[in-house]
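As you look at this complex, bear in mind that one protein chain is not there, while each of the others sits in place.
Think of it as A and B in the order they're written, each chain with its own count starting at 1.
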Amino acid sequence: MLAAVNSSGKAEAEEWQPKILAFCCNWCSYAGADAAGLERRQTPPTIRVIRVMCSGRIDPAFALMGFLEGADAVLITGCHIGDCHYVDANYKTRNRFEFLKEFVDELGLEPERLRLQWISASEGAIFADMVREVTENVKKVGPSPFRKSWKK
Amino acid sequence: MGACYLAWATDEKIRDRAANGGFVTAVLVAALEKDLLDAVIVVKKEDVYEGIPTVTSDPETVVECAGSLHAAPINLTRFVVEFYKDERNKGKKIGLPAKPCDARGIIEQAKRQQLDINDVYLVGLNCGGTLHPLGLREAAAEIYGIDPDAVVKEEIKAGKLFLSLQSGEERECKMDELEERGYGRRDSCKMCTTKIPTMADLACGNWGVPKGEEATFVEVLTEKGEALFRNALENGYIEVKEAPEESLEVRERIKNAMVKRAEEWWQKLDVVRELTRDERLKFYVETLKLCIHCGACRIVCPVCACGDAAKCVSMHDERDDYVISMYNMIRLLHLMDSCIGCGQCEDVCPVDIPLTLIHRRFAERMQRKLNYTPGMSVEEKPPFYEAELRWHDIL
Partner (left out) sequence: MIKTICPGCSLGCGLYLEDGGERGLRVWHRKRAPVNAGKLCAFGMCLPQYYGRARMENTVDGKPVTQDEAVSEAAKRLKSIKPEELAFVSVGAATCEELSSLINLCKALGCKNLELGLNAAFKTLPESLHEFLEIGVPLASVERASKLVLFFMEPFSQHPLLARRILKAKKNGAKVFEVAFVGGERGIADETILLDAAALVNSASAEAAEELKKLRERKDVFENALIISEVNPYTDAVLLRELFAVCAECGAMPLLMKPFLTMSAALLQSALAPETKRGSSLLEVFEDERVKGLFLLETDPAGVLLLSERKIQERLSGLELLVEQGAFRTVASELATVTLASDMFFERRGLVVNAEGRVLRNEGTSTTGVEILEGIAGDITGARRSFEDVRNEALKALGLEAVPNEDAVPLRRKEEKVQVEPNELRSGATVAETTRVEDYLLLYRTTPAFWSGQFVKDFVEISVEAARSLKLFRGDKVEISNAEAVTLDFKISEHLPERLIVSEMKLAGVSERLLSPVRLRKKE
């Protein structure tokens, strides 16, 4: 995960491009991301995906570490409620996300930098839309205040 | 609400030593002597400014330790937890006088399987707040104009802090005035709204005791409380009478006034409230930057039961140069549902980070949103660990 955030300094377009960290579950949202590619949907090159077996594995601390490493936004994605490959683990994701949301807000990071999205394996369009939307929103709020100036 | 009484010790020695008729001491002594309890945890007084928690089975020691000690701000939770970590103490019954934050800490530890709440008898004490010993010494010199070492007794009554000298002379100052001048109770106590330990087995205090009477107002809250109370009563350690309606009202009135004052304090002490989002972030970053990662706040935290396997420690790496360390991030996150606002973390912070304020900021909004108050009942699990229970209604 850390490497994914660190080694991404290449997108040197004229316009500033945010770096967005996305956690995708193996069974739905990762396949959804795949689908977006297969369907040739245009998505900005802002996203770095970390595949986990289940969104229930995503400790809120992972998201926090993502921010501290310099991610401009963190996306948590998984199977729709009721579709979890592990029966009900995404209920836990949803519960923890509420903590994470409140935490990030209290801390003073813009709400635009954090999002929970349920994406099924066939929802390539939703994945692409999400990336576009978040990229647009994060561009408005600018680079993460947690990014150290010397880190590219 | 449980049954309410006015009660006092029958033993003259206990009445003399202890405050408010010595009910709490008598109940604990009775429980030890009649084998209801195996041990009690009491605070042994060194002087006005220092007390050392002691585990004892000796009724004499309990009597010696009678009386309040406002300037020894100890949370007894960790002492109870340590007691049960010793294999030999498994299954033993212990009792202790418990301020609301002691009782709430112990209940949180019970939720985390560190102890069996059925073994722990909580003789709850009403609490208006505690003072820092060094702060009290300073106040004695600066405000009361007396030698701190000459103080032999302190007492908080009717919103005033009384200091007695060896000569028998007594000086007083209004708590409000002390606090305006930067002394008085610890910040966590100023903003604490849990004044009556309704989560304990008994709730004891002097609020509602008619003037001139040396007695304790007692509310019996649980079966364990009932057992303690009956044991003392039936074996002749205490005398009781039913609390008159007026006492109940007075007690409620005092509590409400203190809660209101606490809410005002919270408004006043919460300096983050006025800040914009960016300023808030700056505040947290700059304040937490001082952290030297000694780990003391975690060790003393009465609700944390992670031990050596704590995530805040294992995910923290001194080699990282994060603007806020993972240690602080994870502690703040994990305490959002469980912080009881006891202020122990701030007491031990070597660089004086205002941890009570910061933890309250993060916890208040979450606990309000969840309609959850930690430390009130063993039945209510910490929401962070729940799959959906509480979210069902909210989402």
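What we mean here is this: a residue touches a chain if its C-beta (ideal position, glycine included) is under 8 Å from a C-beta of that chain, and two chains touch if they have at least 3 such contacts.
Being a predicted model, the structure only gives us computed values, none of them experimental.
Trainee: From the list B:Arg15, B:Arg137, B:Arg185 or B:Lys224, pick the residue that touches the absent chain.
Mentor: Among B:Arg15, B:Arg137, B:Arg185 or B:Lys224, only B:Arg137 touches the chain that is not shown.
Trainee: Out of B:Gly21, B:Pro73 or B:Gly124, which residue would touch the omitted chain in the full complex?
Mentor: Here the residue in touch with the unshown chain is B:Pro73.
Trainee: Based on the whole complex, identify which of B:Asp58, B:Asp86, B:Asp116 or B:Glu249 touches the chain you can't see.
Mentor: If we include the chain that is not displayed, B:Asp86 is the one touching it.
Trainee: Which residues does chain A use to touch the chain missing from this display?
Mentor: These residues of chain A touch the chain that is not shown: 2-3, 6, 148-150.
Trainee: Quickly run down the residues of chain B that touch the omitted chain.
Mentor: So the residues of chain B touching the unseen chain are 46, 49-50, 52, 72-73, 82, 85-86, 132-134, 137, 148-149, 286, 289-290, 292-296, 299-300, 318-321, 347-352.
Methods note: only the chains that are shown with their structure count from here on.
Trainee: What is the distance in Å between the mean C-alpha positions of chain A and chain B?
Mentor: 42
Trainee: Mind listing the chain B positions that touch chain A in their complex?
Mentor: Contact set of chain B toward chain A: 277-284, 311, 315, 320-324, 326, 329-330, 332-333, 336-337, 361-362, 365-366, 369, 383-384, 386-388, 391, 395.
Trainee: What does chain A use to touch chain B in their complex?
Mentor: Spelled out, the residues of chain A in touch with chain B are 59-61, 64-65, 68-69, 88, 91-92, 94-96, 98-100, 102-103, 106-110, 145-146, 148.
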